[in-house]
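Heads up, one of the protein chains got dropped from this complex, but the rest are sitting where they should.
Labels run A and B following the written order; every chain starts at residue 1.
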Amino acid sequence: MKALSLTNIRKRFGPLEVLKGIDLSLDDGGFLVLLGPSGCGKSTLLSIIAGLEELTDGEVKIGDRVANDLHPKDRNIAMVFQSYALYPSMSVRRNLAFGLHMRRVDQATQAEAVERVADLLGIAHLLERRPAQLSGGQRQRVAMGRALVRDPELFLFDEPLSNLDAKLRVQMRSEIKKLHNRLKTTIVYVTHDQVEAMTLATSIAVMRDGEIQQNAAPSEIYDRPANLFVAGFVGSPQMNFLDGRIVAAGNGASLELGRDGGPENAAIPLPPEALAGIEASDGRPVVAGIRPEALYRQEGGAGGPGFDTKVDLVEITGADTIVSFTIAGQEATARLSADFKPSLGDDLTLAFDPGRLHLFDRETSNRLN
Amino acid sequence: MTDNATRAGLPTTRRFLPRPETWLGHISEHRHWAYFLIVPSILFIFVIILYPTANGIVLSFREMRLTRPDLGTDFVGLRQYADMLSDPVFWVALYNTVKWATAAVLLEFILGFAAALTLNRDLPGMKVIAVLILLPWFLPNVVAGNIWALMLDPRLGVLNDIFVRLGFLSEGMAWLADPDTALWTAVVIEAWHGYPFFALLFLAALKGIPKDHYKAAAVDGAGAIQSFWHITLPAMKMVIAAAVILRVIGLVNSPELLLILTGGGPGNTTQVLSLYAFQTAYLRFDFGYAGALSVVMFIILMAFCILYLRFLRIRD
Partner (left out) sequence: MASLKRSNRMKTVGAYAVAFFFLFFGLAPIVWLIITSLKPEHEIVNRTLTYYPHDPILTNYVDIWNQSSFPTLMMNSFITTTMTVVICVVIGTLAAYSFSQYRFPGKHALLIFYLVVRMFPAVLMIIPLFLILRAFGLLDSHLGLALAYTSFLMPLFIWMMKGFFDTVPVELEKAARIDGCTRVGALVRVIMPLVRNGLAATAIFVAIAAWNEYMFALMLTTSSGSRTWPVGLQLMIGEFQLPWGLLAAGGIISIIPVIILFALVQQTMVRGLTAGAVKG
């Protein structure tokens, strides 16, 4: 049984259509991340699942119930807000117990549930405090505790970590992951942070302008992005996009990089498997995508397809060396091992595994191979 | 589905359902709830403000004297307005309204700004004083007016006594009964009563100006006067505009203090439009003419507000 299924969800604010027919589903115990830039409709979609926002068209099913006409309180969901939305007038204990109190859970069960959740999250010593007396990280924990204590069918997280500083964010991220592994809760999680999405999700839905661009497991999103937008949004440093054409050569084909009418061109012969699924029409305009980490230095002899270039810029992060270079008049970066410390202007030969080359149609921006 | 009872040792509370909704709770989940909440206030405003106001405007085109039922309540077109043009009291009242509102706003503005600048200083006791000086503003016009009437009484008044002792006057003066001094005396009393409003708003606005701006100006070599001119005033522009407009509306619309102090006398020297309109209705029961006077007053006030706001915007 699906824990959540969304069918053709549409939302219009006046003339503006912010959700254009969303279809999604989530298995029980799954962790779905809605990923996208601000304004893509991901938070609106979350509000629609919660019942806080009305939908214009479509169907929301939570478990086996159609939830369209259910009030938020009757949907048996819990939500963690970006601003935490703790009740300022209540103690932490009251905050945690409020949802239970509203459901007339008996006192003993309430107390027990609150204690257990507080232990689980390490906030047992804060129970008598007011939210104003807590640090950001502690508030975050209370907000999660308020959701956990209710044992709902579905957890909704609305950018829960974006108000924390970088260090705490990483820490809470792994705690959420651990909690999910342990409690097997079903979670829908909204974020614009692709690292959060990649690390937490069992399934990522990348959204843009009210439409789902791709809905797949994190590895799939990373390895086989469905279009240029997904390819560019996921991964850091960003995937290199190089304009070029597929040119038939003998029984194989080669990728001829270079902008149309541009002065410089570079032809890279490709093995047939890199072009699997592509109609080999001669001269087809494509965008070639290569992740910086898919490039490696070729020092003589055989390897994948490659090209010669020069070092334009070197950024040493400690873990690796990011080299910027130009090929066929287009800028690109490569993420190379940290022991490689080139100087500006050095000659450089780079190669890549043809299996990690992404080809996109230049017209539709959809994936070709 | 996961086994609820043993979910990582957490007791399950999933089987508990929310409390049943009350009828009001049920209504509140309706998608037009936001409108439901404001409907009562809109109805109220319509019934007790818009309807009477519209009615008042209609009245101004009618004959309506409660003391002369024989005249009927027919429409008389613009006759009330035509009468106004040849009514010398109307012109005096119009002139006095301008004098009254201008002088009172100016004086209150100056007092309020001076008080705010002083009380904004970070010195012990200033906070308490800032609250205490608000007191006159909360006093009813009846008390405020009569305190001053008592202090200015030609025979018993303490102010007259002080002026005589100091040698400013040879004998007590009837400030509010003398045509030369009545209006200006009333302006001072109004200022005493009303200036705390300006002080309150200006003080809050001053406190809202970030201290960094003054530090930056000081680093750039600005003196006290320059930072007042280039930082304080621009930051307070909106507050000043709003305060002045609210106060002008209040001064023009409310005849209360003059009604209590002078009733428009002596010899109409303190007669203002709002007071004239009120007395026309209250003493002469000539509702039609009172309505016409109010309409004219409203139009003048609207014109002032629009011109004032436009003037501010052009300067911006």
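One rule holds in what follows: a residue touches a chain if its C-beta (ideal position, glycine included) is under 8 Å from a C-beta of that chain, and two chains touch if they have at least 3 such contacts.
Small disclaimer: the values here were computed from a predicted structure and weren't measured.
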Q.
Can you say which of B:L24, B:L166 or B:I225 touches the chain missing from this structure?
A. B:L24
Q) Which of B:G72, B:P179, B:G208 or B:G267 touches the chain that is not shown? A) B:G208
Q: Pick out which of B:T102, B:N146 or B:Q226 touches the chain that's been left out of the picture.
A: B:N146
Q) So which of B:I57, B:L169 or B:V244 would be touching the chain we can't see? A) B:I57
Q. Contacts of subunit B with the missing chain: which residues?
A. 18-19, 21-22, 24-29, 33-35, 37-38, 40-42, 44-45, 48-53, 55-57, 59, 111, 114-115, 118-119, 121, 123, 125-126, 129, 131-136, 138-143, 146-148, 150-151, 156, 158, 161, 192, 196, 199-205, 207-208, 235, 238-239, 242-243, 249, 252-256, 259-260, 274, 277-278, 281-282, 287, 290-291, 293-295, 297-298, 301-302, 305
Q: Extract the touching residues of subunit A with respect to the undisplayed chain.
A: 14, 47, 50-52, 71-73, 75, 77-79, 81-83, 85-89, 98-99, 102-103, 146, 150
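The definition used in the following text is that only the chains that are shown with their structure count from here on.
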Q. Between subunit A and subunit B, what is the separation of their C-alpha centroids in Å?
A. 56
Q. For the complex, which residues does subunit A have touching subunit B?
A. 1, 28-29, 54, 71, 73-74, 76, 100, 102-105, 109, 112-113, 116-117, 120, 148-153, 182-184
(Q) For the complex, give me every residue of subunit B touching subunit A. (A) 1-2, 4, 7-14, 16-19, 29, 31
